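As you look at this complex, bear in mind that one protein chain is not there, while each of the others sits in place.
So, subunit A:
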């Protein structure tokens, strides 16, 4: 297995647009690390640099201590799952899976045995003689995963593997990826723009913005303690309050880092009284299934408040409470 050390990776296109900007990242052996970010943040470029599909301009990538910058893509022995599945359309499922094995010094029996093993653990045995076009999207992505794993890669790279699937299959497939990754203890990099799917299966998450990593942490820490405004907004913090104003009111908040801004999730604001109070007027109320969302106009602007129960109505004057532990200070950027 393998650990990956990425240091000072930069990449720009001829027109001068900087895609990656001196990015460094260590991925531990057997870890599932997600790269999360909006489109255009450089996450796919980063994965393609690691895979070798595009050449490195600046910086180094080491796998198990060995610099792979000069190793061509076909010699890296990395598994990759593409967003578009990218199965070989002219081959059966079995041939798709053995295609990479045929390139290795194995005899026919070994190749067949390996392929059958992979088909077995991915639950594809009964589809092995079908053509890719005869399979559903979920099945095709499963084959794509099996094909990547068949060559016994040192690193598994997943490029938005779930985004072409429908909601139910997406959950099923991500559990499958997680199960296989745990079983094979394979170092895995998972690129996605979907916060939920990434939090569900990752050991750590690297949240990217404009070619840099904004925060690298466990899903729980990113969720509870976003470091910057960008991270906070990306993972659903919608209320931002100036620290200067909060201090003038002697509010208590969660101090961890030093900055100018405080943030709180809509569901963490309480209606009622407590340590940090602010009054306002409900200007709109929406029922969104498992919660109600209120827009409350206050002296510091319109705030979003989500509650599980119906607690107020439009035009009502209410008091909001901001619990100390949920009010988080952000770093300036």
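As a convention for this text, a contact is a pair of C-beta atoms (placed from the backbone, for glycine too) under 8 Å apart; a residue touches a chain by one contact, two chains touch by 3 or more; residues count from 1.
Keep this in mind: contacts and distances are computed from a predicted model.
Between the listed names "ABC transporter permease", "Molybdopterin synthase catalytic subunit", "NADH-quinone oxidoreductase subunit J" or "Glycine--tRNA ligase alpha subunit", the UniProt record for the complex's undisplayed chain reads "ABC transporter permease".
Touch with the chain omitted from the figure is made, among A:79, A:138, A:219 or A:266, by A:79. Considering A:49, A:93, A:148 or A:169, the position touching the chain not shown turns out to be A:148 (whole complex).
Touching the chain that is not shown, out of A:16, A:65 or A:89: A:89 (per the contact rule at the top). Interface with the hidden chain, as seen from subunit A, comprises residues 51-53, 72-75, 77-80, 82-84, 86-90, 99-100, 103-104, 144, 147-148, 150-151.
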